[in-house]
Structure formats: structure tokens, C-alpha cells
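Read the structure below first, then the notes.
In this view, the complex is presented without one of its protein chains, the others remaining in place.
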Amino acid sequence: MKILCLLNDGPDASSGAWVEALSRNCEVEVIDLARKEVPYDALVDKIFACDKLISW
Amino acid sequence: MQKKIAVLVRERQSEALRMSLGLILVDDLVDVYVLDRKLQATKETALHVETMKEMDMQIYTNCGENEGMEYLPVDEIALRLPQYDHILAY
Partner (left out) sequence: MKLGMLINTAKHLGDVVGICRAALARNHQVSIFAMDEGTRLLENDAFVSLAELQGVSMSVCDHSAKMIGVRTEGLSPKIVCASQLNNAMMNHNADRVIVL
């Protein structure tokens, strides 16, 4: 199970703990949208390639 | 086909709860998770929670201060979330 976690405003006080908890049972990829590190076309591909999406 | 949706209530709790109630309008299964903090005691949140219970919606929380909700530790919630079609963090 692949989960894509999008951090809309970068990491916050709780996002790290939740990502860590989700990572115990799933493959989790984290993308920090605030850092603009992934082009939008690649991001869309990742959104549909993952099994679950969480915008944090 | 019915979808399973988890709403993660964090900030702007009243709006998150209002949205959760709206999501059941097409007969999808909607579970609510109040995360990391106590639910503010306002007239709106009280009404939303009361309506959710009338609609047999499940409300979970990882915050022990929240009364009237089923407490689940972080690890248990993390184990459940991947079972939903959509996970909407508000």
C-alpha cells in the first residue's frame, strides 16, 4: 500500500508523528508542496500512482 | 458503489464537521476522526455531533479529553486510514 502525503504548508507540529505512524504499515511518500520541489505534471502522476492520498 | 471516507478534523472543526455531514448525502460511509485536540464546545459543533450520532456516524478521537467519542491511539488510527477510499484532512 502506497500512501502519498502532501504537506500543503510544509511540516507542522503533528504531521511528522502521523507520517511516522502511517509508515509503520505502508510505504509513505511525503511531498512538501510549500517547497515547490515536484513539478505539477509529476505530482499529478504521483497522485494517481499512489493507492491513497492525504493532503495534510 | 459505496465509498468509504475518513474526515480528519484538525482545524476549523465546525466546518469540518459540517462537511462530514454533507458527505453522507450520497450514501457513502463517512467516519470522523477528531485529531490531536479537544473539540471546541460551541453550539455548532454540539449540533453537528448530535446530528452525526442520530445518523449513526462513527466519531473517533486520539484525544482523551473528547467525551462521547471512541478513543483510538495514533497507531490504531494510522492502521485504519488506508482502508478508506478518501482521507480528507481538514
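Note that the chains take the letters A and B in the order they are written out, and that residue 1 is the start of every chain.
The working rule: a residue touches a chain if its C-beta (ideal position, glycine included) is under 8 Å from a C-beta of that chain, and two chains touch if they have at least 3 such contacts.
Not measured: the values here are computed from a predicted model.
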Omitted-chain contact residue, chosen from B:V9, B:V34, B:M57 or B:A89: B:A89
Those residues of chain A which, in the complete complex, touch the missing chain: 6, 8-9, 33, 39-41, 43-45, 47-48, 50, 53, 55
For chain B, the residues touching the chain missing from this view: 3, 5, 12, 15, 18-19, 21-26, 28, 86, 88-90
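Simple rule for what comes next: only the chains that are shown with their structure count from here on.
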Residue ranges of chain A in contact with chain B within the complex: 1, 3, 14, 17-18, 21-22, 24-26, 51-56
Parts of chain B lying in touch with chain A, wherever the complex brings them together: 8, 10, 35-36, 74-75, 77-79, 81-82, 84, 86-89
